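All protein chains but one are shown at their positions in the complex.
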Amino acid sequence: MNLLEVNNLKVWDVNTGKEIIVNSSFHLKQNSCLAIVGESGSGKSVTCRAIMKLNKSYLRQSGEILFKGKNIHDLSEKEMRKKRGKNLCMILQNGMSAFDPSCVIGIHLRETLAEHFNWSKKEMSGRMKSAMESVMLKNPLEIMNKYPHQLSGGMLQRIMIALAIVLEPDIIIADEPTTALDAISQYEVIEQFKKLRERLGCSMIFISHDLAVVKNIADEVLVMKDGEIVERGKTAEVFSEPQHDYTKYLVSTRQVLSNHFNRIMEGEAVVVNS
Amino acid sequence: MASYILRRILIMIPLLIIISFVTFVLINLSPLDPAEVVLQSQGVPQITDQLIAETKEEFGMDKPFLVQYFHWFISCLQLDFGHSYVTGKPVWSLIGPAFLNTLKLTVVSSVAIIALSILLGVICAVREGKMIDKSIRGVSFFLTAMPSYWLASLMILYISVKLNLLPTSGMNSFKSYILPVAIITISYAGIYFRNVRTSMINNLNEDYVLYGRACGLSEKKITIHILRNSLQVAISIFGMAVPIILGSTVVIENVFAWPGLGSLSIQAILSRDFPIIQAYVLVLATAFVIFNTLSDIVNAVMNPKLRSNL
Amino acid sequence: MLLTVDGVEKSYKKGGMFSTKSQLVLKSISFECKDGECLGIIGESGSGKSTLGRLILGIEKPDQGKVLFDGKSVEDRNIRAGSISAVFQDYKSSINPFFTVEDAIMEPLTNSFKDDKENQFRVDTLLNQVGLTPAFKNKYPHELSGGEVQRVCIARAISIEPSCIVLDEAISSLDVSVQMQILTLLKKLKGIYNMSYIFITHDLQAAAYLCDRVIIFKEGQIEETVSIEQLKDVQSDYAKKLLQSLITF
Partner (left out) sequence: MKFLKSISQDKIAAISFIVIVLTMIIGTFAPLFSPHDPNGVNMGLRYAPPSLEFLLGNDHLGRCILSRIIFGIRPSILWVLGALVISVLIGAVLGFLAGYFRGKVDAIIMRICDIMLSFPGYVMTLAIIGILGIGLGNILIAFIIVKWAWFARVIRTSVMQYSELEYVKFAKSVGISNLTIIRKHLIPVTFADIAVISSSSIGSMILQISGFSFLGLGIQAPNAEWGMMLNEARGVMFTSPELMLAPGLAIILVVSAFNFLADSLQIILNPKLSRTIKPKKNSPFSKIKNQEKEVAG
């Protein structure tokens, strides 16, 4: 069964009348990871926020977004709020700005949990603590008493993952979660995402422009360009035999870099800068 | 933290010394011979060279400049700012009560300004671009373009004289506060509410609002977070506002005959009563520095990012 | 020896006016770059690599040590003029918004070569060389895409035929596919002009594509210097970890 089905989604700007998402339809199966790739401005983020109904007020959307068979456009704002976090959990690109800079991290975590569960304070801390330990964060209690600017981007990203573990959502929507990180933290965060999937068995929508990361984590992939889905399919197939010219172009440019690098690492004699 | 506050307070000392020096130099830059000014303001009919020399000796004006400054500085520390040239009364006996009166007016006005600015700022930010936002901003634009003394005069004319609701002048009961405070509030709230509005709108576009919503937090909780962050900016602005208002109630005090520093200083300027002008500048500059330091410290305490950088 | 960086240190004041703390951004950095060599400087954000870039370009002065170009200090702008050039990261601010593409390329040209007519002709050639057409001459930067702006910046950088170009995260804010185009272009131009590149980046794969030798930078210090062929045999722990963490396609 499809957990999430998006039919004829359209998003446009009220002020300019410009269409940002032209007409997109896709679905997300239970227990699978769908990646949306594309270059900046292709409408990846807007698509995700449309699913959460969190786009800016000047963006309007139409079409069907069926979550477990129910159109979320029919939900009231209050019902939608109950779904956010509990059923649909989002992970943002920049951890530094995703938490209120004048509160310690713990406050956000506790407020979120209090919104969805009737747990005691102690139970919340206990669950957060074990979730944070499972994403390799040491001293969770100490971290919860720190301000966002005192933590690194990679740690904040893992805190968001830990919160997702406690919330046990049906769908995790990750919007460029590794783009702002340096290479080593990026690797660690991706590892945690993989574990998260194994552990919760939840479905995931993973937005990225980095094909290597997508190849690493996603089962299926959508390629977007200028608000349109130009290609879709199993990740391995799309990347090994791209059909659309744009995908071909994306894949081939990426391959040049990788092939060169792989040859170096395999120790083959490379003709450097002839 | 403690060391920051201490450093911030210690740095006030050289600043205050420089301020006192500048104040002293300022008076001595006057194109007129101070002794002559003394005699003029005492209404001496014929100013002879001998009289000038005598006056100089009497006021210690014949000593070297730095010595004069040193004497003056030491007595200032003891709140002895000399005697008025005109009335001969000790300056502090005039400045002290007047400063207190001005301070009262300032504090009451500042509270009104802060309350009104936050109220209007929040309303406008939440309804950004809607009718109410536009109309509040439009009205505030005209109010800030209005000369406050003009508005004050009109209010005295209609509310105090024609309707006889409030006193026209003086500082007798709480009723005397209403008009001056209203005028000061009108001329300042227009500026400060815009600051609250802008900083709230900036915060509304921050990622943490999006993430809070994505986590299903209620709008009430999110608004509290936004307010908390925007008020930080607002507080530091208000910290600067208090001393500015303190120094600029002159015109309003004059219109309402408020027995404060403003009225006193205008009198002193018109009669060239230098010791009073000198004390006036020194007292307000000191208050200015103290308030600025306080607002910096409050700001540092409120903002965790600043705090950890100290 | 073209460029010599000798025992350079740099620190910045941290915090506000009343803070006495200062942070050491670069700690005794020494290396050399030969004529026609392409040297990569790899480091994470905040590792001090961009500060190093500014010191090499003479925009800032080191607290200690020297940056020498052909044996002379780069702090003298006459040494820099005509022989050293740069391309920066933020394509949004890399061309004066009041300048057309032609104005932008002419700026260093008129500084080095006085003949106006010949310079006009050079602009056309340069635009062709970076894969644009002379029709771009009258455009303003906000009318161009990120990749196009970076091409113009490269044209501007090579216009004076410098012997060394500093590329400070020159491809980082571009989309991945556009990055590749720029890398290819840089490789091609190197064949034509035989300049040396100092390629500052956080992207090891891109550096490996372009460079002969890379310096791995961490917290203001050089962790390891290694030629590309030996990249797989790096010694330091940090470099090993960095290689391990790479997610390849």
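Note that the chains are named A, B and C in the order they appear, and that numbering of residues resets to 1 at the start of each chain.
Everything below uses one rule, namely that contacts are C-beta pairs under 8 Å (C-beta built on N, C-alpha and C of every residue); 3 or more make two chains touch, one makes a residue touch a chain.
Note that the coordinates shown come from a computational prediction; the quantities given were computed from them, not determined experimentally.
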Among the chains presented, those that the missing one touches: B, C
Touching the absent chain when the full complex is considered, from B:68, B:144, B:169 or B:299: B:144
Per the touch definition above, residue among B:132, B:157 or B:301 touching the missing chain: B:157
From B:85, B:258 or B:280, residue that would touch the chain that is not displayed: B:280
Contact partner of the left-out chain, one of C:47, C:89, C:163 or C:205: C:89
Contact set of subunit C toward the excluded chain (per top definition): 54, 57-59, 77-82, 84-86, 88-90, 93-99, 104, 107-108, 111, 142, 153, 156-157, 160, 162, 166
Positions on subunit B contacted by the hidden chain, ascending: 15, 18-19, 22-23, 26-27, 29-31, 141-142, 144-150, 153-154, 156-157, 161, 187-188, 191-192, 194-195, 198, 201-202, 205, 237, 240-241, 243-244, 246-251, 254, 265-266, 268-270, 272, 274, 277, 280-281, 284-285, 288-289, 292
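Convention: only the chains that are shown with their structure count from here on.
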Length of the line joining the C-alpha centres of subunit A and subunit B, rounded to whole Å: 52
In subunit A, residues with contacts to at least two other chains: none
Subunit C residues counted as touching two or more neighbouring chains: none
For the subunit C and subunit A complex, residues of the former touching the latter: 38, 44-45, 175-178, 180-181, 183-184, 187, 190-191, 202, 204-206, 208-210, 212, 228-229, 231-232, 241-249
Residues of subunit A touching subunit B in the complex: 49, 52, 54, 81-86, 88-90, 92, 94, 97-103, 108, 111-112, 115-116, 147, 149-150, 160, 163
Residues of subunit B that touch subunit A when the two form their complex: 206-208, 210-218, 221, 225, 228-229, 232, 302-305, 308
